[in-house]
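A single protein chain has been removed from this complex, and every other one stays in its place.
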Amino acid sequence: MTQLTQDNSTGFSGILGKICLSPMGLAGLAILFLLPLVPPFNQDYMIRWLISGAIVAAAAVAFDFSAGYLGIVNFGYAAFIGLGAYTSAIISNKIGISPFITIFAGALVSAGLGVLTGIVSLRLRGMFAICFTWFIGIALMGLCLKLDWLTRGPLGLQCDGFFEGNSSLPYYYLILAIMIFTYLVLGLMIRSDYGLAFRAIGQNMEAAMTSGVHPTKYRVINFTMSCFFAGLIGGFYGHYYGILTPELLHTQKTVEVLVIAYIGGRSSLWGGIVAAFPFIFAMELLRSSLSDLPGINLIIYGVFLIAIMVYYPGGVAQFFKNLTARKQRSTSSTAQKAKTAEAGV
Amino acid sequence: MVCLKKLFAFGVMLSLSVTIGVAGASAEKVLKIGGMAPLTGPSAKTGQEIKQSAEMAFEEAGNMIGDYKVELVWIDSQSDPAKATNAYAEAVERKGIQVGLLNWHSSVAIAVMDLAAKYKIPHLFGIGGSSVINEKYRSDMDKYNGYWLKSWPVPQKTMTGYVEFLEDAIASGKFKPHSKKVVIFAEDTDWGRDIFAGAKKMFGDAGWEIVAEDFLAQNQTEFYPLLTKWKKLEPALVFGSYGMPVGITSLIKQSREVGLKVPMICDGLGWAGEWYSLAGSASDYTLDMIQKLATDKAKAWAANYEKKYGDKPSPSSGGLAYDSAKLFIKVAKRALEKTGKLDSESLRQVVLDELLTGKITYSEDEGAITVSRFSYNEQSLPDPAVGVDDWYLPIIQYKSGKGRIVYPKAWAEAEFHVIQ
Amino acid sequence: MNDSSSAKVIEWLKSAGGITVTCTILVAIAVSFHKGPYVLVNTLVTGGMWALMAIGVSLLFGVMNISNFAHGEYFMIGSLTAYYIMNPLKQYLLETPNDFLSFITPILGIAGAAIVGAIAGIVTDKTIFAQLRKRNREGWLLNCFLITIGIQIILINVHMLVFGNTFKGVVNYWDVPSVAFGDVYVSVDRVVVFGIAMAAIVLFWYLMMYTSLGKKIRAVAQDENGARMVGIQVNGVYSTTFALACGFAALAGGSLLFMFPSYPTVGVAPLYNSWFIIILVGFGNVAGAVPGGFMIALFQVVTRTYMGEGWENVIPMFLIAMILIFKPYGIFATKVRSVWEQ
């Protein structure tokens, strides 16, 4: 509903606003587009890091779509990613269709399970809903291990790539496109009446019901969308790395996405994208430069996570919100003051 | 605005540190070796042992090969193929490794193989043994040839020893099974799946009746239900492969607690150095198939390792990593001798021309501590050749924490005893 | 039994909790007849320990609204402590046998584990959660959840860096032959550990019901502000709760050292099991954790017996999910709705 309260913004940023982007966001995307062409980021390993970042970013956006707005943390999220990945890989392996088509099949299967989960978990709230999704994740991972005639279990399922050739660059642009697609679709939904319904249900179910919001319908829609994109991202993951193991469905992977989404800032969607890239780079650099002390990067990660949650629970989104709030305050004061303020900075 | 500036400064620092990393080359002759092992994650223990053992081997060579200084760059595979590929690409591009060495997980191998071929980095002697690697390797020999080599053959090739041994024990009257019922178990991993398939066929062919088949989770510790179930089936033999120290030792301990008194073949029991401190006397009379570690050199190595790092090394991860590193040094020396330089290209050439054709081998006499001889040939690729004179694992029986070879006859140190 | 109490029993039997407990007992008996009494013995022996773990998680949730994802790491702390107490003593005993010392060694280890676990709990509360309480109560539940994930990551990796990745365990506590129940053999260690679990549970129950500390904890659990108004040191009660919960986890860790050697990620399986239990019985339902522990143990034993290894998480998960659909707040849930539904 933000477009209603920001109707006064006109011109270019107004048009951008209609598709959920701000000038700053557009600039950020442009940077992401150009980054792999500029040294030192044009090296293949950097592009791989960028791809990892984009995967997590896209996953965090779709995760935040349920967790941030509906208030239901899908703790089995990695299992939905994995379901999409495995479905896509199995179909493309067995029938030999292009992965570009099968990732959508994977996404649909994930979405299907999302519908079921949404319906079944309807009566559950709070921690019970979280744990319910978690159990679905654990059960899926168990199935993935045990149904080895289909998934090859722990042997790992190999999948074909999207592109021939050795460069990671086309993969990067593909996942970037998926990420932007995810963000735009989910962002537009949040801006529509759907978003209003999600937020109403997430904040106060009973009040939402007495205001006429149909909780079943919107919870299921939300879950379906979130899981659809999880499946889509999973499909990319499989066809990019070329191998899938049941570990992909592990709770640990959910935690990785969840941490990014929360550091990015709850119910912002874009926060996850902003947080993901620097975070992945920092983690990889830490891991690589402290390779004599394996695990110390994870300790730093844990300390950072706790510190964020205790001292800055709003995450990156809060940071930018404060920034714009300060900017507005300074522009609303007299021009003279603003000038001195600018000079002061 | 101040915050934005800080953010910008952070970004600049980040990119600076990256560029510095790239520009860190020096004039000295250096061979950068990317050692890969799971240093964090569930298999970190194994990874650590691989790392320490390989480092020992290079230290013994003074960290020099000819006039080249050896620089070991450790790549943490994190037990995750996706993360491993990221780390690998970074190691190649940013840290400039010229050759890869070792590895543990087969899933990691599958993902990293493509990178090795892509960057034209020969990656030698990955330990992870499962057949998926062979399948992938054999599916595109041109692409992977010389870029991926294993130091542990697929388990099916070596396991036939168990059946030969059993037939022999029965024939000689030492083992009188009351029936031909066997229980088979395996860890639920790529390795376990592989060995399980092999064992099923092997016992089936030898006329055994398989009364139970179970896959065990990686760090499972509760086996009372399973063991009591087995006990009811009254098998004459329990056979399994389970490389997880916690799991296999719990299984053995609890099998004695519930009173399951049948000969047990616990393949993988000895993989972790500390197995006896966990299993204790319950492990007496269990059978295992493991790298010999029988020669004086091997014992000296194990003693050295324990002195240096404080815990007992495992012959299967540490020992093999040590041997692999030694064999690598041999290959590298030959490459230097032949071409006068050490880089990816020269190493690969020697690997293709001499190692894979069987010209370079590494045998017990030269100091190999785990097997009789490492040699590769056209048929065995990407595995080492298997045979009593090549890569072969003896069957040993434990008593009071010591393993004694009971088969093959030629190597036998002790008689086989059936548990009473 | 008079009429009113029998009516109450019948009323309870008709409730979801009653039905589930009855079904569990019936299943246990049926399976025991079919597969032999070992099912029952195994269920009892492992159920006690899971109950002890689950009590801790449940207590933290009931009193402080913290859903502890790091509970398994306190289990790990317990097993590590017990190892470093027991192992030197056992080494010493190898050289100089001493019957009394060898009898008391495991007890020292287990007690030490509980104490160190409790201290670790207090430290956690003071350094992290007290800070969060002071600063920010908004989104408490999820913030705490994430923080405990952070604690988990830190503790696992610190263990790895400091104590290494080796498996630090003991062969057994007392080197004596197994005890036989009919044709089922159970090691003495297990029997003793079951005794410890039951004793701890009874002690805990006494503590909560009949001591002033227990009353304070219950008061804070019901209404923090109310408790503050009547002069209870709320922060002290929180620390005590944390100490109790983590102490129990560490006690479980120390007691199970013969089964779970200490290594960085040893806590994952106990954590999962205790979470299954509290979801099954309902959050914050401390008393329900005990039957819940046995139910989960039975689920897993039965699944292993009939389906084989590896299914023991899949099938119980599915069952719990089904139960949740019909009893969304767990089987022992009352009508009272509280914070965790938000």
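As written, the chains take the letters A, B and C, and residue 1 is the first residue of each chain.
Convention: contacts are C-beta pairs under 8 Å (C-beta built on N, C-alpha and C of every residue); 3 or more make two chains touch, one makes a residue touch a chain.
As a convention for this text, contacts and distances are computed from a predicted model.
Student: Would you mind picking the UniProt name of the chain not drawn here, from "Branched-chain amino acid transport system ATP-binding protein", "Glutaconyl-CoA decarboxylase subunit beta", "Nitrate reductase gamma subunit" or "Dihydroxyacetone kinase-like protein"?
Tutor: Of "Branched-chain amino acid transport system ATP-binding protein", "Glutaconyl-CoA decarboxylase subunit beta", "Nitrate reductase gamma subunit" or "Dihydroxyacetone kinase-like protein", the absent chain's UniProt record names it "Branched-chain amino acid transport system ATP-binding protein".
Student: With touch defined as in the header, list the contact partners of the absent chain among those displayed.
Tutor: A
Student: Which of these, A:L143, A:L157, A:L174 or A:A197, touches the one chain of the complex that we don't see?
Tutor: Touching the chain that is not displayed is residue A:A197.
Student: Just name the one of A:A208, A:I296 or A:A317 that touches the chain not displayed here.
Tutor: From the options A:A208, A:I296 or A:A317, the contact with the absent chain belongs to A:A208.
Student: Quickly run down the residues of chain A that touch the omitted chain.
Tutor: These residues of chain A touch the chain that is not shown: 1, 4-5, 193, 196-197, 199-200, 203-204, 206-215, 267.
Assume only the chains that are shown with their structure count from here on.
Student: Make each chain a node and each touching pair an edge, then name the shape: line, ring, star, complete, other.
Tutor: Topology of touching chains reads as complete, every chain touching all others.
Student: How big is the gap, in whole Å, between where the Cα atoms of chain A centre and where those of chain C centre?
Tutor: It comes to 34 Å between the two C-alpha centres.
Student: Find every residue in chain C that makes contact with two or more other chains and list them.
Tutor: Answer for chain C, listing residues that touch two or more other chains: 157, 160, 310.
Student: Which residues of chain A are in contact with two or more other chains?
Tutor: If we look for residues of chain A contacting two or more partner chains, we find 145, 294-295, 298.
Student: Under the touch definition given earlier, write down the residues of chain C that touch chain B in their complex.
Tutor: Residues 35-36, 38-39, 42, 45-46, 157, 160, 164-167, 169-172, 178, 184-187, 190, 259-261, 263-266, 268-269, 300-301, 304-305, 308-310.
Student: Report the residues of chain A in contact with chain B in the complex, numbered from low to high.
Tutor: Going by the criterion above, the answer is residues 39-41, 43-46, 48-49, 52, 145, 148, 153-156, 158, 166, 237, 241-243, 245, 247-248, 278, 281-282, 284-285, 287-289, 291-292, 294-295, 298, 319, 323, 326, 345.
Student: If you look only at chain A, which of its residues touch chain C in the complex?
Tutor: Interface residues on the chain A side: 73, 120, 123-128, 131-132, 134-136, 138-139, 142-143, 145-146, 255, 258-259, 262, 266, 293-296, 298-299, 301-303, 305-306, 309-311, 313.
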